[in-house]
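Some chains have been omitted; the remaining ones sit where they do in the full complex.
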Amino acid sequence: MSLGTIIGFIVGIVLFIYSIIMGGATDPFVFLHFNSFLMVVGGTIAATFIAFKDNYVIQALYGMIKIFKHLDINSKTLYEDVGKIIGWAEIVKKGGIQDLQNKFDVNENKNPVIKYSMEMVLSAGKSEEIYRLTEDFIETTYDRNSRQVEILDTMATFAPAFGMIGTLVGLVIMLGSMGGDPKSIGDGMAVALITTLYGVLFANLFLKPAARKLEQQFSIIKYRDMILLEGISMLPNKPHPYTVQDNLNRFLDSSNHFDIADK
Amino acid sequence: MSLGTIIGFIVGIVLFIYSIIMGGATDPFVFLHFNSFLMVVGGTIAATFIAFKDNYVIQALYGMIKIFKHLDINSKTLYEDVGKIIGWAEIVKKGGIQDLQNKFDVNENKNPVIKYSMEMVLSAGKSEEIYRLTEDFIETTYDRNSRQVEILDTMATFAPAFGMIGTLVGLVIMLGSMGGDPKSIGDGMAVALITTLYGVLFANLFLKPAARKLEQQFSIIKYRDMILLEGISMLPNKPHPYTVQDNLNRFLDSSNHFDIADK
Amino acid sequence: MSLGTIIGFIVGIVLFIYSIIMGGATDPFVFLHFNSFLMVVGGTIAATFIAFKDNYVIQALYGMIKIFKHLDINSKTLYEDVGKIIGWAEIVKKGGIQDLQNKFDVNENKNPVIKYSMEMVLSAGKSEEIYRLTEDFIETTYDRNSRQVEILDTMATFAPAFGMIGTLVGLVIMLGSMGGDPKSIGDGMAVALITTLYGVLFANLFLKPAARKLEQQFSIIKYRDMILLEGISMLPNKPHPYTVQDNLNRFLDSSNHFDIADK
């Protein structure tokens, strides 16, 4: 579970409720307005289904839940990845690709990039070819994932727009029945503004943050994949482990550089 | 028919009507205002005809209808495309380009990319040349299509602007005749706001979603064309079917990778 | 004359007048306010002259008129261009560059790209050199033209800003003399809003559409120039006409592909 996401989320909601109560609302439940919710959230989702393919939209909505999951890639795991690849390089250096075939089982590995590229290494592919094909594989996977980010970002522009539509509908109704007492005008106006409030809240506490978090997760995954690619694609040339180390260290923070001598 | 588009569209309209009725409008038909509609939609289309060539605008408006059609490219058809190309590779491997000439009829195929590139393959074109020319052909086709997206996006900025122009006209008229009873002021204001409402609704429920859907459809078509190009341009080199498989799999989702052994 | 531009323009103006009359304005001429016009249009042009070199601004203003002219490049003329270049290729194939020198008069041709590149072809320039130099020539011409688009786009952001400035001036004056009767307040407000109305109208019916149309015309011109370049730069290599056909067809719509056999 991603603690930051959950705490941020709860704090945001609590602050919102707190501001309603501290604002001296005589009836705080006026802020729970089902029809306004339906207009904003329903309208946003409807427009999104017109704008994108069904299965993409469902993926993106599922992506909003995924941001609560912890992503287990960090500077420590990257350091371990580098160590693992240097280990493979040592095997290849000593025993050649054949030795790696014995000690490495492709199907044990869940990571699709390792699977895709190592299969080519083990079947004696050339370094440049493996690099070119795997790089494209990483890119197209990243592009496919990025659709979810695009959808959430588009939804974040729809939400305030449907909030505004709801408010305009409310205003037109209220203005059309004007002439009554000022109290009813105030009430009509208050209800009309709730859709705008929902729209801005929905966009800024849910959609935009979810889009940024997902975007970031996909970037981190791609970044790790590029390190794997860089290292694995060197294996066919039987590089010296120190060469692999120098090549992969450039992707790590300078305080986190791998040093074979430290092992 | 694209179900997501249609349902999204109907739900959006229903939600809008629902919010009017639930908002307690005494006369819901105040929201049907022909002159406001004329101002917003007419103004938007007029500005669009100034901004873009006539035939492009008509294409874009026709594109808005096309989004209701189902696009028959998905991970399953891409998988089949890969299989088909691997089949051609097997023919070429065994019988050479001549054999492919017998078994493949260019004119049977409606896809312009297959037609354009296979003609060059069958007339013994070189791999690099076919790749370069077909890639350009795909790019220029994509650019030509993208104009429709640009036009719809521009219309989506015109619509709220003409909504605002209509509201300003209404406000100036109302303010100029002020001094009367508050009831008439409310009515004038209500009518004035309807153009803004139409502008925001038109942009967010029709134009923007249509632009995104079209953009996406053209991307998918281009993506498929690139896979076709990648595979077909390999044929003159008589590649091993497994090489074709490795090359094309990078474009497929890892759960969807083609495996000749599975056939 | 470009019909779409003119009709779009007239319809836009008529709709605007129609909405004033149908809005029930007691005095429609309140919308003709010379000082407001001066503030918005004058302010916009003044800021533009600070922002860009004098001769560029004048070019851009002249460009606004040019959009009413018909641009005589379309899929039919592109098809003819391709035919013409294939014709030259046939001459070169049979009689060499010398034969082309006899049958082609550079000065007869008004198109600067044909003139610039054919001069180099006739003086026995090399294909790559002609391509590189002419491509740069097309790019710099396009960049030079694009300045007009940038200026109109900048003007389209100035116009609503000066509309807002005018409205703020009007509001401050009105609010400062408040305390009088509500009628005068309404009048002051109405006049104040007219500059905003002018600003939005000026930007959305004139400046933005003109910027888009010009941008598009320059793109089309550049597109055609690239086709000419592609074809002409092949001539020094005495290519087979069919090679030229394949090379140029990639720029044409698939329904519009040139076929020498059809001639």
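Going in written order, the chains are labelled A, B and C, and every chain counts its residues from 1.
The rule is simple: a residue touches a chain if its C-beta (ideal position, glycine included) is under 8 Å from a C-beta of that chain, and two chains touch if they have at least 3 such contacts.
Bear in mind that the values here come from a model prediction, so they are computed numbers and not experimental data.
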Overall number of sequence copies in the complex as this file defines it, 3 displayed: 5
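Operating definition for what follows: only the chains that are shown with their structure count from here on.
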Least step count from chain A to chain C, where 1 means the two chains touch: 2
Central subunit by CA centre of mass proxy: B
Proportion of interface numbers common to chain A and chain B (over half same, under half different): different
Distance from the mean Cα position of chain C to that of chain A, given in whole angstrom: 40
Whole-Å gap between the CA centroids of chain A and chain B: 25
Where chain A touches two or more other chains at once, by residue number: none
Of chain B, residues touching chain C in the complex: 35, 38-39, 42-43, 45-54, 56-57, 112, 115-116, 120, 125, 133-134, 136-137, 140-141, 144, 154, 157-158, 161-162, 164-166, 168-173, 175-179, 191
Chain B - residues contacting chain A, complex: 3-5, 7-9, 11-12, 15-16, 18-20, 22-27, 30-31, 67, 71, 181-183, 185-187, 189-190, 193-194, 196-197, 200-201, 203-205, 208-210, 212-213, 216, 246-247, 249-251, 253-254, 257
